[in-house]
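Shown here: the complex without one of its protein chains, the others still in place.
Right, chain A next:
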Amino acid sequence: MIRFEQVSKRYPNGHQGLDNLSFHIRTGEMVFITGHSGAGKSTLLKLIMCMERPSSGAVHVGGQNLRDLGSDDIPYLRRQIGVVFQNHQLLFDRTVFDNVALPLIINGTPADEVGRRVRAALDKVGLLSKENSYPIALSGGEQQRVGIARAVVHKPALLLADEPTGNLDPELSAEIMALFEDFNRVGVTVIIASHDLPLIARLHHRTLTLDQGRLLADGES
């Protein structure tokens, strides 16, 4: 599903995001990307989302070389990916329902189906009772789960998460990871960037370890 071929990313300021990185992630896999801060984890996810373009090498997603996508095509790529990013999180002037509904509104889902799908997604993350709340009234863990509901509401085949447990305590972090495992169990390919090594170690999934943009290790941790 995802193939990196000798991908390098050098930012305009000279920083090296990724350095000659190659790997392959198959459909239905659950993979952790780990490494120190600045190792290139976020860069890797951004390349998959076409938020950044590689300086050299090729990124394939779903059999498509992303180099062939024009800027008009990028929205249609993103509609098939669910993302949980640290920044670009919830919109605080909209209810939980409206936040989660956003990807469905964007792809033109009929109103009745929007309601059904949003509630199904909120139910999955255990927040059905909060659909009319505003994000500000939710705890950090709850906000994170709303973000996950938004990432999966349109049933993407690929789910990307960048430090999804960033500011959460270990117990909440474990809950969030369990959610991702649930999605993976029904066939969604899941890629999670995280530097929470103890948590990753407990979950026994394939782990790509990056260091200064290079692949240091690839295997179950």
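Things to note:
Everything below uses one rule, namely that contacts are C-beta pairs under 8 Å (C-beta built on N, C-alpha and C of every residue); 3 or more make two chains touch, one makes a residue touch a chain; residues count from 1.
As a convention for this text, contacts and distances are computed from a predicted model.
As stated in its UniProt record, the chain not included in the shown complex is "Cell division protein FtsX", which appears among "Acetyl-CoA acetyltransferase", "Fumarate reductase subunit D", "Cell division protein FtsX" or "Urea ABC transporter permease subunit UrtC".
Only one of A:Lys9, A:Lys41 or A:Arg150 touches the absent chain when the whole complex is considered: A:Arg150. Check A:Asn107, A:Ser129 or A:Asn167 against the missing chain and you find that the one touching it is A:Asn107. Checked against the hidden chain, the listed residues A:Gly28, A:Gly57 or A:Gly141 yield one contact partner: A:Gly28. Taking the complete complex into account, residues 1, 27-28, 46, 49, 51, 61-64, 66, 68-70, 72-73, 75-81, 83, 85, 88-89, 91, 102-103, 105-111, 150, 154-158, 187-189 of chain A touch the chain not shown.
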